[in-house]
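Entry: chain A
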Amino acid sequence: MKKTFLLIFLIIGYFIVLKTLGETKPLVLRKEKFPPKILPPAMLKLTWGEFKNLGADFLFIKSLVYQEAEAISKFSEQDWNYIYSVLEASRMLDPYFKDPYWLVQAFFPWEAKSPEKAIFFLKKGLSYRTWDWTLPYYIGFDYFFFLNDYAQASKYLFKAARISDNLFIATLAAQIAYKGGKTETAIAFLSDMYSKVVSETAKEAIHKRLQALQGVLILEKAIEKYKTMFGHVPNELKELVEKGIIKEIPQNPYHTPYYLKDGKVFF
Partner candidate 1 sequence: MAVIVFKQITKSYQEGLRGKKRALEELSLEIEKGEVFGFLGPNGAGKSTAIKILLNFIFPDTGEVTINGQQVSNPQVRKHLGYLPENPYLYDNLSPKELLLFKGRLCGFSAQEIKKRTDEILFRMNLLNVKKRPLRTFSKGMIQRVGFALALINDPEILILDEPFSGLDPLMRYEALELLLELKQKGKTIFFSSHILNDIERVCDRIGILNHGKLVYVGNSEDIVNEYSSLENAFLTIIKGHA
Partner candidate 2 sequence: MHKLYWVSWLTFKEGIKHRILYGIILFFIFAAMTSLVFADFFAIDVVKVGIDFALSATSLTGLLVLFFLCIPMLNKDLDKRTVYFSISSPISRSQYILGKFFGLFFILFICMLILGILSCLLVKIFMTLYKAYIPLNFSWAKMVLALAFNLLSFLVLLSVIFFFWSVSSKGFIVSTFSLMAYIIGTNIAVVKEMVSSHPGVIKHIVNFSSWIFPNLSYFDLKKIAAHGLDIAPSYILKISIYGCFYIAILLILTMMIFKKKDLA
């Protein structure tokens, strides 16, 4: 009889204590001032032993969970460094695993503002995921969009074209190789990337650039028309409006005016 009462009392007390703990997260889950340290690569490999693949999966989820914890836009450089090292650890345990590469490309060129890091990370995957054309494709895009390095961009796009046997990518590569390429090329490239990117920041940035380039294209077509009509390129863009070729100069989403220099449109 006594024992029964004692048991009931203990159970009630247990649930009360549990309720009081309630919303408090266990110590291990609380966000610290500085992101936690990661084990060095060799230790990681030894710890996971024959389950390295599983370790890679687990670390990838770890990076996701860390991102869920805070809004990505508020991430500091330290936060991004932590994510990078977790993804690097995951990649190192299973260098064939697609998701770390994908996640790096999704956020590092945009939110983290480190396209070089993304390129560096993606390049590591080239010798492993030899069948995956998206790796060199993303590298090519990063060189093109962020670093304006058209030589490298086309080099990697050619690689992607070879692997995927894709005519569109091959054309892209060729045109970019040709001294930065035409506006249409850039628009095509960016439209394709727009459909592929994930983060909102990325979508916004690409959309903005696309709009700007659409404007450039309109102006370039107008200049061509002017040339056939008058035999020479105009000196200023407003001449296109004066001569009635276009109704108005398109709005630049970057809020700087388009201008003409050596017959080419810039913004």
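Picked so that all candidates are chains of the complex that A comes from, given by their letters.
Convention: contacts are C-beta pairs under 8 Å (C-beta built on N, C-alpha and C of every residue); 3 or more make two chains touch, one makes a residue touch a chain; residues count from 1.
Because the structure is a prediction, the values reported are computed rather than measured.
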Point to revise | Of the listed candidates 1 or 2, the one touching chain A in this complex | key: 2
Check your understanding: What does chain A use to touch candidate 2 in their complex?
Key -> 42, 45-46, 49-54, 57, 60-61, 64, 94, 96-99, 102-103, 131-132
